[in-house]
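All protein chains of the complex are present and in place, except for one that has been dropped.
In this document, chain identifiers A and B correspond to the written order of the chains, with residue numbering beginning at 1 in each.
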Amino acid sequence: MTQSGQDNKSIDLNQFNQVFFEECAEHLAEMEQILVSLDDAGPDDEQLNAIFRAAHSIKGGAGIFGFQDMTVVTHVLESLLDRIRNREIPFSPAMVDLFLEAGDVISMQLAGHRDGADVSQEAIDRIRGKLQQVIDSGAVATAPEAGDSIAAIAEELPLQPESAASSPDCHCFELEFRPDPDIFKRGTRLESLFAELEELGELTVAAELPANLDFSELDPESCFCCWRMTLVTASSEADIREIFEFVAEEDQLKVREIWESSAANNPVSAPEAPAVAVVDAVTPGETFGQAASGAADPSAGRRAYDKNELAPGAYGRRGSEAESSIRVGVTKVDQLINQVGELVITQLMLAQTAAALDPVLHENLHRSLLQLERNTRDLQQSVMSIRLVPISIVFSRFPRLVRELASKLGKQVELKTIGDTTELDKGLIEKISDPLTHLVRNCLDHALETPAARIAAGKEPGGTITLRASQTGGRIVIDVIDDGAGLNREKILAKAAERGIPSSDSMSDEEVWQLIFAPGFSTAEAVTDISGRGVGMDVVLRNVQSMSGKVAIVSQPGQGTRVTISLPLTLAILDGLSVAVGDEKFIVPLNSIIESLQPNSASLKTVNGKSVVLVRGDYIPIIPLYELFNLPARVTDPEKGILVLIDVDGEKAAVLVDALLDEHQVVIKSIETNYRKVDGTAGATILGDGRVALILDVTSLLQMRNRN
Amino acid sequence: MQTGQEHSDRGGIGTVAEYLTFTLGTEEYGIDILKVQEIRGYDVVTHIANAPEFIKGVINLRGVIVPIVDMRIKFKVGEPTYHEFTVVIIMNVLGRIIGMVVDGVSDVVALNPEQIKPAPEMGTALDTGYITGLGTLNDQMLILVDIEKLMSSEEMQVMEQAN
Partner (left out) sequence: MISETQEVLKISLSGDWSMSGITEKFPQLVQYFERLAGSDACGECQAGSSGGVPEIDLADVTDFDACGCQLLAQFIRNLRHNGIEAQLTNISDAFRSRIQFLGFERELNLPL
């Protein structure tokens, strides 16, 4: 029995720990994001509170789940943040690095628990010492400036009672907590949980036992107790529930508000400062701070944790209106997408069968099928949207990278991000991260000049890197823009010649810029540890192309460079035009099509034995698809067929097909799963009649034509 | 050198192995039944651009794109005709699903290792390298094909070759 109990424990633990790990990682990311976004002016109150809140949540969770080692660093961090927040210790920019380092150490500890990664005790002790040192020295340092502090605090004083009086400051909640019987087995520490609650306000707890329980029959490891608590606090019900986030299901915790009052109206019931909760180490500065504010604010004796906390969103805490979410494996989502894809095909087959039936006789059937079509479309869109995630997930890692590299390189760099909420496929998010990182590193290392060089060039000493994401049509466009020196045409040409990459002085700028994508090309004069580690822009290009994306460069000497990556919205579906060649049908991606036209004999010419078509003054080469694919075609004369004008990175071509059929949204299927890559195609799809149609890859079509 | 020894390794410890037998032209072939997923009629295929002639194209098998090869064209046996009795054997080979057009499927037979003889160098349409042995069943010769080796070979051009 003991044995099975142990087993249960380990299973439960894993499951619940996982939630904590994920939450903890999110808190760390949030903290880091705020820290790197800080400018020299230092954090505002909201930001400080948010960081504090993140550190506090990690500490609380770690305590509840029994990862005592993780509470060590978080505790010191929290103490320091609390003092900064109370203006007992002035904020200094150097602290940001300290906090980032602390975040890294906590991450390391987290990884240690989660993945069994190595944990360096030395790093833990080091950061803990550093933080403690700041607490100690900071508090002492402020003491001599007591005069200033008094003035500062005195200035704020009149505001506090006012705000306290005007808002309902204090609630009394009655809580009934009936934990899961397995709560002990999961390793949950109720002591830590109650301590969390106590930090919110004045807490009284009473345990209640069931009346008739046969003592010899009970399971000593299971929890049969129920706790009733009253909590006098300035926090909201949502805050209380958040503390129980990991430990109680909705129905295991009842929260009832008994009364609510504003501090001014009800001074008697306003939280009296419970001596227990006062910060542990009393330093001169702190005592002073408490005394000063304590005169005006009856709640000041308590930790400032719940001070003036009015809104649910205060301290960066998620309000009760926060969206709830569930975590689902990607394979499940992909399975769903596949199944919906099948459904769409079935629906199309039905529609085609029904089209042959008399519309008057089968009016009801047709109406229902129309409804089915709408429903399947909606379903498909909803399912596709599951995979979409905001690009901020990728963007958010750059502030820190830029910050660190800039200081390493002695450059002043500001990072701007635009369009953080642009959504793209999760699969793309994962793949775009590396190329983007490479581009940003390149900007810092090569493109942006040192402050001295910038001043000499008549520019601001600080450079700017802008990451901009947007959705245009069926594509996601991500720009990496810098205001650095721009690409150097001569240097690139010289390097290309040196590396044996075909080039010539007569090339246009656009063609010259393309040279840097050639394998083995690198313009870095010295190989640094920042970029130029042998992998170059060719890797960026390959990565982007593997996502059916494109890369384009625009550069102005002295003004800067813009690298534009454009990606399909999702890897799974595509808007396409179906075309017929002989007995075969092909899908042309809609986003590469400019227009389709039926040429007349006057517009058709031959250049060097190859046919071209004249469209608005441009001679555009014709690609006869039947020829390229060796198909028996009905139409070989462009005049009798249709030309589909496509645009591939500025290069135009006219694809000759027999006829245009229809526009579809198609589900992309891989041919390579069971076969091999087929030149000129980007996959296949299944049409309404159940047949397979190949999806054309216009980039590779052009390459095929150039080879022939 | 292919021997019966190797076959018995594949088929288990000298135990009886089952084969699906099919005809290509006038010859009778057998493949490991465990590799066979299903048997279906020949349906319209979608032609693959610039593929060799014996790769007929791809079909939609319940949402999965499956290539179809015609052994009759590849090994120049029989007449590559397609009618209502033309059969496609859908196989699962090295994690891939591949369809193979044959003239007809005959039977499932059990052969024990004694019934299998090494294939001599002789004029079969199929290279001896892809033959695990010759089986004898009711005075009829059965060419046992190592379908994995065959389908993953360079000359079939079905799978991407390493480099």
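In the analysis below, contacts are C-beta pairs under 8 Å (C-beta built on N, C-alpha and C of every residue); 3 or more make two chains touch, one makes a residue touch a chain.
Note that this is a predicted model, so its numbers are computed, not measured.
Visitor: One chain isn't displayed here. Which of the visible ones does it touch?
Guide: Among the chains that are shown, those touched by the missing chain are A.
Visitor: Which of these, A:P220, A:G410, A:P502 or A:G609, touches the one chain of the complex that we don't see?
Guide: Per the contact definition at the top, the residue touching the missing chain is A:P220.
Visitor: Who touches the missing chain here, A:E46, A:D136, A:E208 or A:D378?
Guide: A:E208
Visitor: One chain isn't shown here. Among A:F184, A:F398, A:F586 or A:Y626, which residue touches it?
Guide: The single option touching the absent chain is A:F184.
Visitor: Using the document's contact rule, name the residues of chain A that touch the chain not shown here.
Guide: 2, 5, 184-185, 187, 189-191, 194-195, 204-209, 212-213, 215-216, 218, 220-221, 223-225, 227-229
What we mean here is this: only the chains that are shown with their structure count from here on.
Visitor: Using CA atom averages as chain centres, what separation in Å is found between chain A and chain B?
Guide: Chain A and chain B have C-alpha centres separated by 49 Å.
Visitor: What residues of chain A sit close enough to touch chain B in their complex?
Guide: 338, 341-342, 345, 583-584, 628-631, 669-681, 684, 686, 690-694
Visitor: Considering only the defined contacts, which chain B positions touch chain A in the complex?
Guide: The touching residues are 44-51, 57-60, 62-67, 96-98, 157-160.
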